[in-house]
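My questions will all concern the structure given below.
One protein chain omitted, others in place.
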Amino acid sequence: MIRGLLAPVTALVLSVLACGDAVAQKGPGAPILSGPLAKLDIKPAQVDTAKGTSKGTLTVAMHFALDPGWLDPLEHSYAITQQMYDYLVHDTMIKPMPYGYVTYGLAEHVELAADFRRAAFRLRPGLKFHDGHALTTADVKWTYENYKGAYAKLFHDKLEHIQIVDDRTIVFHFKEPFIDFMDIYNGGVSGIGWIVPRHYYEKAGRDGFKAKPIGAGPYRLVSQQAGVQMTFEAVDDYWRRTPATKTIVVKGIRDPATRMAGLQTGELDLAFGMTGKVLPRLMADPNLRYDPNFTGPWWLMFPGYNEPGSPFRDKRVRQAVSLAINRPFLVKQETQGIGKPWGNWISSENRDALQGAEAPVPEYNVEKAKQLMAQAGVPDGFEVDYLPFPPYFDMGERIITDLRAIGIRGKLQSLEGPAFRGKINQGRKGVPGNRTIVQNIDPRAGGSKNNIAVYAVCDSPSSFVCEPQIEALWKKHQASLDLAERERLIKSIQKIMLDEHYFVPIYWNPFVHGIGPRVLPEGKAVSKYWDTLNAPYPWPWEVWEVKADR
Amino acid sequence: MATVLERAPSLGGLSRVARRSYRLVADVPAIPLLIVAALTFVAIFAPVLAPHGKLTPVKPTPEQCQAKFGTPSCPYVDNLPPFWFKGGSIDTPLGTDFLGRDVLSRLMYGARISLVVALTGTLFAGAIGTLLGVLAGYMGKWWDQIIMRVTDAWLTLPSLVFAILLSSVRGPGVWNVVLILALVFWSRYSRAVRGEVLALRERDFVKLAEINGIPTRTIIFRHLMPNVMNSVMVLFSLQVGVAVIIEASLSFLGVGVPPPEPSWGLMMAQERESLMDGKWWLAVFPGIGITMLVLSANMLGDWLRVRLDPQLRNR
Partner (left out) sequence: MRRYILVRALYSVVTLWLLVTIIFGLVRLTGDPVEMKAEAGADAAYVARLKHDWGLDQSLPRQYLSFLGNLLQGDFGHSFEKSLPVRDIYFERLPNSLKLGFAAFVISIVLGVPLGMLSALKVNSWWDSVGKGIALFGLSMPGFFVGLVLIIVFGIQLGWLPVLGKGRSAFVGSDPSTWVLFWFKDWSHLIMPAFALGWYFSGAMLRITRSGMLDVLGSDYIKLVRLKGVPERMVVAKHAFKNSMIPVLTFAGLNLLIIVNFAVVIEVIFNWPGVGQLLYDGLSNRDFPMVQGVVLMSGLMIVVLNFAIDVLYGYVDPRIRLSR
């Protein structure tokens, strides 16, 4: 289920206006900055002032142990998982919502100078933290300055100074054009936009804050057992609306069979990561529902491919690998037919991602693959190590079986999650040898350029690809301030990567979520909770509705 | 003097063991022995006995493909039930797994892994532990203290630590499990053996050997080791069962034998979710295999212990 093309954040129109009720996109209020502004496409927050009552308990099972550190935005990790907790306990200036990839949150009005050197925000009136303290621009400034998490260095290096105009208005001044600022300040990408209460953090300290956090979000943490369970309760006077569910319990359950059992007995209402062998059971159970929840595409990488002696140096071998994978059958076996064979390694929910005719799904042709192998001088194949993405070892086995048909004999190296990440995050250093195939997936947000910045350029520590053609294009991209040109360059880079088969895309992964019978609305309509783009989890949480407790 | 030594009961310790072994064998419980023998036979001759490969999917018939996918040809047919169910085939008598591989063949190869790993691992553990126990018991003083303190500390280390350690240092593999078993279990032996040796040390034949100036190394290897063999053998046979279960548990947690190798524990782990889906044979057969192997090993060990009881009682 493709959710349609994402409305791009860019289209250049200079707006010079003064007054209120013009373009509803920009939100209410007088302008803050002088001079020409960049066009931003930020959707309005859907505020519902009717005072409802929250009811019921929603029990959610995450697929790994919970980390209290996720409750602290100041040390925000690069991992997208933390955002689940951000959406529960905290709130941010702009964030992805079902209404748009960038939607107003705490901010009601945002401006970005056309030269990208200034960014201005105006907060809504009457914002409060859970303990009743007002949320002001002093907190926004403090959060920015004390931020130590993902992209911290970038934010601090670029910043010149922060200007507090008044309690609700703040302007960031940058040393040089910070064209990506709005992209990364967005709550969907880094943690710096999630506002932390300065008075409380300074009092409680790091540990105290993680044990009992306070934020401006729709839920507050009432209790936690570190690693096991966190219990959240609705904040009735959250500015956007009263949360529909009173209590949300999040459990960390590593084991898919256990999560499945929990769904079946009714102890769980929502379970993440119901993939592989539990999926048929989930689909067959009439009491349960599921959402496909497409995250990102799988792809194969070839560490050390450009070294002499590597069998993957020859483009024909890489192409043969692509031709040998029976994607339709794989999708049927591994994901019960839900997954979609895909032609790109970047999800189409990202801006500027190639898709459709521009990135066609590679064909399945074992004969042609064998011919290519023969032409490349390895008709009998060779042996490789295969590093699957944990815990999808079954999928790794399936792909190895496919490759065996053209002579590539893979030996599965099944590492556990952190060990695998430790290896590939280090790029070339972490995966020695040049006879390895790595299977990876990375649904990161922030536009296609983010994905390229990590995996396709020479100076990224996690990259296995280093090609002069791509470097040249990338340099131009980084130097350019013209959004249309940037888009062109990003697409060209993707085209090269795919045409040369540096990466072999497989299928778009459904990270299926299982839903219990107590979640409302009944039937298929429940899928509306997954409408937020680039979100592997169904946030926001304040809209979730369950039947009242028995 | 020579005659006294000749008559000393411990000389020719090895032939004594041989004679004793013969007496033992005469009384062995038949069924466990048969089971162990059968499993060993299967393990050794798996490549010949197994009807299909352990890694490659079974080539399906057009009827099977038609029944499952609606087309006359397909790469493989997964999750076929055992032949006595509808849809099963005698060609894959115990069914196929999620990748279309023959369960019976994988069970046979799996016997190999379970037996080799358990036996080798326990053997290594026993060898190391016995040697250290003898040293500690006989040499006394500093040897004793250091070995025993390390043993005590080591006993509290969980095997999981070694599992992860070896998996990250050497990469996952079958031999890792052997190393883990050796590294973790030697401490069980050294304690018991040390106790035995402490008692043996006071016996006449040892004292005589010492008086006669026989070198320590000879005393240890020719006199002491053969005499502790009884308890070591009993311990060994009981530990084999434990080893099989530990290997299964580690593979279950994902840190033992890595896929796609067919270890019984791994097969159970991988097909746990299928178990919930009604495809019970995929996880139950390996479970039965493990249970039978461990049961037989334990019964043999028990019988050994009873048989050797009078010797143990001497303490």
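For reference, chains read A and B in written order, and residue numbers begin at 1 within each chain.
Everything that follows uses one rule, which is that a residue touches a chain if its C-beta (ideal position, glycine included) is under 8 Å from a C-beta of that chain, and two chains touch if they have at least 3 such contacts.
It should be emphasised that the depicted structure is a prediction, and the values quoted were computed from it without experimental measurement.
Student: Looking beyond the chains shown, say which of A:Leu159, A:Ala374 or A:Val454 touches the absent one.
Tutor: The single option touching the absent chain is A:Val454.
Student: Pick from A:Pro36, A:Gly52, A:Gly126 or A:Gly227: which residue touches the chain that isn't shown?
Tutor: A:Gly227
Student: Touching the left-out chain: which of A:Leu135, A:Ala152, A:Ile338 or A:Val465?
Tutor: Once the missing chain is taken into account, the touching residue is A:Ala152.
Student: I need the residue numbers on chain B that touch the omitted chain, in ascending order.
Tutor: Spelled out for chain B, the touching residues are 148-150, 152-158, 160-162, 164-165, 168-169, 241, 245, 248-249, 252-253, 265, 268, 272, 275-276, 283, 287, 290-292, 294-295, 298-299, 302.
Student: Can you list where chain A touches the absent chain?
Tutor: 65-69, 72, 77-79, 148-154, 207, 210-211, 225-229, 251, 253-255, 257-258, 261-262, 264-265, 267-268, 416-419, 421-426, 430, 442, 444, 450, 453-455, 460-462
Keep in mind that, in the parts below, only the chains that are shown with their structure count from here on.
Student: Just the number, please: Cα centre separation of chain A and chain B in whole Å.
Tutor: The computed centroid separation for chain A versus chain B comes out at 46 Å.
Student: Which stretch or stretches of chain B touch chain A in the complex?
Tutor: The touching residues are 56-57, 69, 74-75, 78, 98-99, 164, 167-168, 171-172, 254-255, 258-260, 270-277.
Student: Using the touch rule from the top, collect the residues of chain A that touch chain B in their complex.
Tutor: 256-257, 260-261, 276-278, 280-281, 284, 326, 329, 332-333, 391, 393-394, 396-398, 400-401, 404, 412-416, 419
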